[in-house]
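Before any comments, here is the structure.
The complex appears here without one of its protein chains, the remainder shown in place.
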Amino acid sequence: MTTLRPVIPYAKEQSMPIIQCDIREGRTPEQKQALARELTRVVHETIGAPIEYIYVLIRETPGSHHVKGGVALPPYAPPEEIQR
Amino acid sequence: MTTLRPVIPYAKEQSMPIIQCDIREGRTPEQKQALARELTRVVHETIGAPIEYIYVLIRETPGSHHVKGGVALPPYAPPEEIQR
Amino acid sequence: MTTLRPVIPYAKEQSMPIIQCDIREGRTPEQKQALARELTRVVHETIGAPIEYIYVLIRETPGSHHVKGGVALPPYAPPEEIQR
Amino acid sequence: MTTLRPVIPYAKEQSMPIIQCDIREGRTPEQKQALARELTRVVHETIGAPIEYIYVLIRETPGSHHVKGGVALPPYAPPEEIQR
Amino acid sequence: MTTLRPVIPYAKEQSMPIIQCDIREGRTPEQKQALARELTRVVHETIGAPIEYIYVLIRETPGSHHVKGGVALPPYAPPEEIQR
Partner (left out) sequence: MTTLRPVIPYAKEQSMPIIQCDIREGRTPEQKQALARELTRVVHETIGAPIEYIYVLIRETPGSHHVKGGVALPPYAPPEEIQR
């Protein structure tokens, strides 16, 4: 895993952005690591917070607990036909 | 402002990731727009959620309400010596 | 304003459901009162929590802080052509 | 399960209310579905948000993690003597 | 377990502070009880809320979901060399 390299060299001042993600259970550990790392990176790049002070928290809940328009989502299932 | 283009063409299934950001007041509207747009983009790219279903919420509070290690942060002030 | 009358007479046991609403600024005080009262009522009726222990918290943020699919919402404006 | 029918026909504008519920583990899937569907309905009816854009998220935690007045709640147990 | 005794005898008015803690899984039930009880006590003592109305909610997530500076924390392991 690549370490994040700060792109804003003088952003040393204190900061504490808190980013909370509520997603369905089912993503792989690699996906969740990438999610958190990339969220951290863009917070740093867009609002200048020092990387070391950015907190990202991921909470997972069953698909049935995510209700959109009054209808619960199904459990997350990795798509088969997506090419990367 | 660029529209986000999905990079995962088959990710059409229902989803509802919720990303909540608690930051200090003081960033410009442009910074906050960029923050939210970039958070959306990386959620889509790392966990495959369709862009249209990703909710990002930004909450701002005074610097004095962000307390790290028992000490309140100062108000956010845009840094002068940062070059982009 | 009508007081909520419990419909589940034996639901006296301890409980503490917490319902947090993040909405755009702009609704009237009456709308927000109705929202919170009705949320309380349905929590009581669907999961049996005693009314007195149900906490509802409303947080308002500018429309620009609510970002759906990478695009910020406009400020909330009460619709003119809606008939109730 | 009944589909929610919008009562406000012109509420088509963009919206994204987020309703987060923190409750104790132990309710049945049917209770949680009813909770989320009814929360969605009252949000629509009281503040006019289009049903399709309302997000409800349910998070469950053990009773011991819900602490009211300094005292933890017991695990949720369905009441026996309640008549509906 | 000691019952909390209010130190502010006239603080009888309605209140509803909500304190939410997101921590890693792994602390003992006794630690979490102490955490919640002490959080309640200091809320009462510093801002005068009546003890009975203070809600503390503890949510636990895996260490890998707590990402600080772009790097996930390890699972929580009780330290061996700490003396109390």
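Think of it as A, B, C, D and E in the order they're written, each chain with its own count starting at 1.
Just so it is clear, a contact is a pair of C-beta atoms (placed from the backbone, for glycine too) under 8 Å apart; a residue touches a chain by one contact, two chains touch by 3 or more.
Bear in mind that the values here come from a model prediction, so they are computed numbers and not experimental data.
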Quiz item: Shown chains touched by the missing chain?
Solution: A, B, C, E
Self-check item: Contacts of chain C with the absent chain, listed as residue ranges
Solution: 3-4, 20, 29, 32-33, 36-37, 40-41, 51-60
Quiz item: What residue numbers in chain A mark contact with the hidden partner chain?
Solution: 16, 18, 55, 57
Quiz item: Which chain E residues would touch the chain omitted from the figure, given the whole complex?
Solution: 8-11, 13-24, 27, 31-32, 34-35, 38-39, 41-43, 45-49, 53, 66, 68, 73-74, 79, 81-82, 84
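Simple rule for what comes next: only the chains that are shown with their structure count from here on.
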Exercise. Using the contact definition stated above, find the chains touching both chain B and chain E.
Key: A, C, D
Practice problem: Using the touch definition up top, find the fewest steps from chain A to chain E. | Solution: 1
Self-check item: Fitting chain D to chain E on CA atoms, where both chains share a sequence, rotation angle to nearest 5 degrees
Solution: 120
Quiz item: Taking all residue numbers at the chain A to chain D contact, is the shared part over half or under half, that is, same or different?
Solution: different
Exercise. Could you put a whole-Å number on the gap between the CA centroids of chain C and chain D?
Key: 10
Exercise. Starting from the mean Cα coordinates of chain A and chain C, work out the distance between those two points in Å.
Key: 27
Practice problem: Could you grab the centroid distance between chain B and chain C? Build each centroid from C-alpha atoms only and quote it in angstrom. | Solution: 25
Quiz item: Residues of chain E that touch two or more other chains: which are they?
Solution: 55, 57, 59
Exercise. Using the contact rule from the top, write out all pairs of chains that touch.
Key: A-B, A-D, A-E, B-C, B-D, C-D, C-E, D-E
